[in-house]
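Excluded from the complex is one protein chain; the other protein chains are retained at their positions.
== subunit A ==
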Amino acid sequence: MGFIERLNESVKGLKIDSEIEVSPSIEKVLGLLDALLQTKAEIPPVDNALSRFGNPAFVTFYDKAAEMIPELLKPIVPNDSIPEISAYLVESFGNRRRIDYGTGHEANFIAFLLCLEKLGVISSRDYTAAVLRVFVKYMSLMRELQFSYWLEPAGSHGVWGLDDYHFLPFMFGSAQLIDHKYIRPKSIHDPDIIEQFSKSYMYLGCIAFINSVKNTASLRWHSPMLDDISAAKSWAKVNGGMIKMYKAEVLNKLPIMQHFMFGTLIKFEGGSTVENEDEGCGHDHHHSVEVDKDGKEVYAMGQEHPECCGIPIPSAIAAAAAGQSRRPIPFD
């Protein structure tokens, strides 16, 4: 979270197209994203008749990206960190099986950037470029993927959340608009301002995108949270609120963080306590091991170490993670 806040600080009051210093490392990362954009362009959506919703071409893209990324990372990061970093980057495009995307996947992209910082590939001088160039390019890639491949909103909160897919462009975007002379939070309702400034300011770019996709109703109806936020007094307030909300609604929410991968670069620290209703967890603490027809033990994700609610995740997992490049935390 500290990393995200530092990134957030670095873009206060800045337009996307501001003149900023772009280091060679950042250039390389941009090149990597460009290569992926190119790849995406070469994988058009396929006939969707057999699919439930998402387009199977996404799987093709995902697999190609997973193949390309370790190679593309070679000039950027040390070899032994490539497996971990690749994992974060590939996960930041969505879930391969479910063909969906949500704020958890977005968080993986930040994890990717954080790894680059931990390895010294980027430094605090690169923060502004990391957001205004790299993250913005990631957003444009994601929009392409969402639009063409019909990615399902993963774990969307519907009208009770900010957006079906993203959070950070709203956070960084609100930082950008702090102290703007005339664009106010309520300006998101002004189509002229959106049209003029959506390319310069992420927040407005998001609104423009949402309006173009959710075109059966007005913003007030399909995105009441964004509508409510537009009543805030200043972008500084909006930005502050975004940070609080991100902590509470993304980082502190089990359905998202249960999927987050920990490894040697981003370590899992401490236990986890699940907030339960005062009545007690009401869980059935009775576990049995399931076997399939071959007698092989079958586990759902994370159930290799079945624990009950409220019990801290054993540090053995963090230790074991050091020996593997990816290790999901158990579903609890």
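Odds and ends about this structure:
Here is the rule we use: a residue touches a chain if its C-beta (ideal position, glycine included) is under 8 Å from a C-beta of that chain, and two chains touch if they have at least 3 such contacts; residues count from 1.
Operating definition for what follows: contacts and distances are computed from a predicted model.
Missing from the rendering is one chain, named in UniProt as "Serine/threonine-protein phosphatase" (options: "Histidine-containing phosphotransfer protein", "Beta-catenin-interacting protein 1", "Serine/threonine-protein phosphatase" or "Transmembrane channel-like protein"). Contact with the chain that does not appear here is found for just one residue of A:Leu14, A:Val238 or A:Ile266, A:Val238.
If you put the hidden chain back, the residue from A:His180, A:Lys199 or A:Lys214 that touches it is A:Lys214. Listed residues A:Thr39, A:Ser148, A:Ser200 or A:Gln258: the one in touch with the omitted chain is A:Gln258. Take subunit A: the residues that touch the chain left off the picture are 48, 51-53, 95-98, 150, 152-153, 155-161, 164, 213-214, 216-218, 220-222, 224-225, 227-229, 231-232, 237-238, 240-242, 244-245, 248, 253-255, 258-259, 274, 277, 281-284, 286-288, 290-293, 298-303, 306, 308-309, 328, 331-332.
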